[in-house]
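Here the complex is missing a single protein chain, while all its other protein chains stay put.
After this line comes subunit A, so read on.
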Amino acid sequence: MAVIELKNINKYFGSGISKVHVLKDVNFAADRGQLILVVGPSGSGKSTFLTIAGGLQTPTSGSVEVEGNSVENLSKAQRDKLRLNQVGFVLQSYNLVPYLKVKEQFDFVDKVKHQGNLSKEGLKGLLEQLGISELINKFPGELSGGQTQRVAIARALYADPDIVLADEPTAALDSQKVAEVGKLFKDLAETRNKAVVVVTHDLRLLDFADKTYEILDGKISLKDKEHVLDR
């Protein structure tokens, strides 16, 4: 069973003559252990797709299911809980609380989510896997872009979510760092059995994806790597 599934999603913004059909009959599914890319140019609807998948917005029509449970009927507080427990977000910027040291970013998660987080040993293993064990006493402002993204990934995985949703995680990274992050996402998906969905326009990540979806003008379709590169 897919861990997250979007069925016949439509999303409109505005009304009357300014009404825009942003997502058109979107069908999407992600399984555990897979890294799935959703690529597309700016304005194609990628961000709207991500916010609906993560329960930050509700679709105009269609349904989102996480582990077989419908999301759109959940209250705001229930959706907060869903994101806290089952969805890990890795965002383009402002991922980390600037005045918390790396280790305190995880302590803060413990303060708001008392159960289901990684154990001390689990966190140690995750930090080692991400190569950031030596950074735990640093503030985000003392980290490089690549290190910040790795800590943000660790922060997202610390709550042990089923799904990781990443928004342009390789923006502003050089090709070597992009390759590192791509490999990391793929490893994490496989070794930790997560569904990792990366929304990006960075085609350098294609090599690491198990599946690639393309969004164009609000329509999503499953594509192979060569097709995406040809466009």
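Note that a contact is a pair of C-beta atoms (placed from the backbone, for glycine too) under 8 Å apart; a residue touches a chain by one contact, two chains touch by 3 or more; residues count from 1.
One rule holds in what follows: contacts and distances are computed from a predicted model.
J.: Absent chain per UniProt: "PadR family transcriptional regulator", "Glycine/D-amino acid oxidase (Deaminating)", "Putative hemin transport system permease protein HrtB" or "ATP synthase subunit a"?
T.: Of the names offered in "PadR family transcriptional regulator", "Glycine/D-amino acid oxidase (Deaminating)", "Putative hemin transport system permease protein HrtB" or "ATP synthase subunit a", the absent chain's UniProt record gives "Putative hemin transport system permease protein HrtB".
J.: Would you indicate which residue among A:28, A:89, A:106 or A:213 is in contact with the undisplayed chain?
T.: Candidates A:28, A:89, A:106 or A:213; residue touching the omitted chain: A:89.
J.: Of the residues listed, A:67, A:80 or A:207, which one is in contact with the missing chain?
T.: Counting the whole complex, the residue in contact with the absent chain is A:80.
J.: Looking beyond the chains shown, say which of A:67, A:107, A:142 or A:217 touches the absent one.
T.: A:107
J.: Counting contacts across the full complex, list the positions on subunit A that touch the omitted chain.
T.: These residues of subunit A touch the chain that is not shown: 46-47, 50-51, 54, 56-57, 77, 80-85, 87-89, 91-95, 97-100, 104, 107-108, 111-112, 139, 156, 167-168, 171.
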